[in-house]
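Written out below as structure tokens is the structure these notes cover.
Of the protein chains in this complex, one is absent; all others appear in place.
What follows is chain A.
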């Protein structure tokens, strides 16, 4: 049997973990979440969520991966026989996420190119939805594959495939060591340029002025826990896989704290950059900042091109920096989402890395072609909603229930972490994972379910939600049970 791959250095592991956590959401989601949920006051529930759920789960996953030196399905099987399916659940969720994540990376690549000479023109909304995506009428209007979307999609897949083939230390680690410093430098430049623009102070005022009354609203707290949970790349098999490549003597706690705080520190900086530039756009258009503030695809591909158009000089350079940072942030996350799938398939079927990468990347590429069609944005939106709100949250809930309640391993894991770490974990860690995290995750799940049944998501037809949402969850469950029952190649059942 091949020897397990290893990180070449601890710094390489930390950069890869930070690279995984820092993704598109840090740039296009976090600023708006802060603004919508009490502005500066949101920092209070955010810090509480980070310290009571985000970092504790992150450290739990580091311990599981480090202790068992296995991909999630086999790590969970070592915790308790019969729990392998929870690992497969997380791995298959990661598989579905990567299928659409690469399509968004393709858009970011296209827009990095379009930044040269601000090729999107004045009507940025029309350019994105009609010219670039050629979005079709009606949910079921597939409209065929769009070559403008397909070409960048193929390019980002080709580069990702090449990195994945090179392995953990020569591929993933090297990519992160190059891309992460560049990404951080780009974000620093964007932020500095942003805060020096006219109107930036008004944007930052809107972002940071606290509304402490919002803290009485339970939804604000659920938003804080939800954001921290999705932002740290926890509960979808990544951190367990990454930490399984660590050497025996590693300071797990300090690495986890660095990764968690680097991710949060980055998104805090991104929020300053984004709202400073939104303040500038509002000043140029003569409207309130509230009127231009948005999140997600709309912020990145409609509002930001408007910001770039309005720049006094070096418009193209700012465009390349912004879309390049989206591309790099997404890229380091994408390779981290693929790795647990590759590792699990490799271990289950005793494949070489090359074969496992071929199978996983090949299959994910074929599924991802769906998102290059004219209707792709809608299908992507539904799959994203269901895999995140149910797939990842349920994966995290099952994980903490298994470890804290069924197997009762928290004490043992705390000892494991403390034996090799400089920063020691106290009893608070057990309380967070045994009580706070399961309760909060259950609340999140119930609130999403309640919303789901009170109003169809984004007013999509029920047939579409059934086909791309509930069915995907069904496939994940059936797949998890099937892979668990499948006899391991050359090993026991």
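As a working rule, a contact is a pair of C-beta atoms (placed from the backbone, for glycine too) under 8 Å apart; a residue touches a chain by one contact, two chains touch by 3 or more; residues count from 1.
Please note the rule applied: contacts and distances are computed from a predicted model.
You can't see one chain of this complex, but its UniProt record names it "MetS family NSS transporter small subunit", from the set "Xanthine dehydrogenase family protein molybdopterin-binding subunit", "MetS family NSS transporter small subunit", "Monovalent cation/H+ antiporter subunit D family protein" or "Cobalamin biosynthesis protein CobW". When you scan A:423, A:443 or A:467 for touch with the missing chain, the hit is A:423. The residue from A:63, A:262 or A:404 that touches the chain not shown here is A:262. Residue-wise, the contact with the chain that is not shown comes from A:43, picked out of A:43, A:189, A:407 or A:475. Among A:53, A:83, A:133 or A:204, the one in contact with the hidden chain is A:204. Although one chain is hidden here, its contacts on chain A can still be listed: residues 10, 14, 39-41, 43, 47, 201, 204-205, 207-210, 251, 254-255, 257-258, 261-262, 264-265, 268, 272, 422-423.
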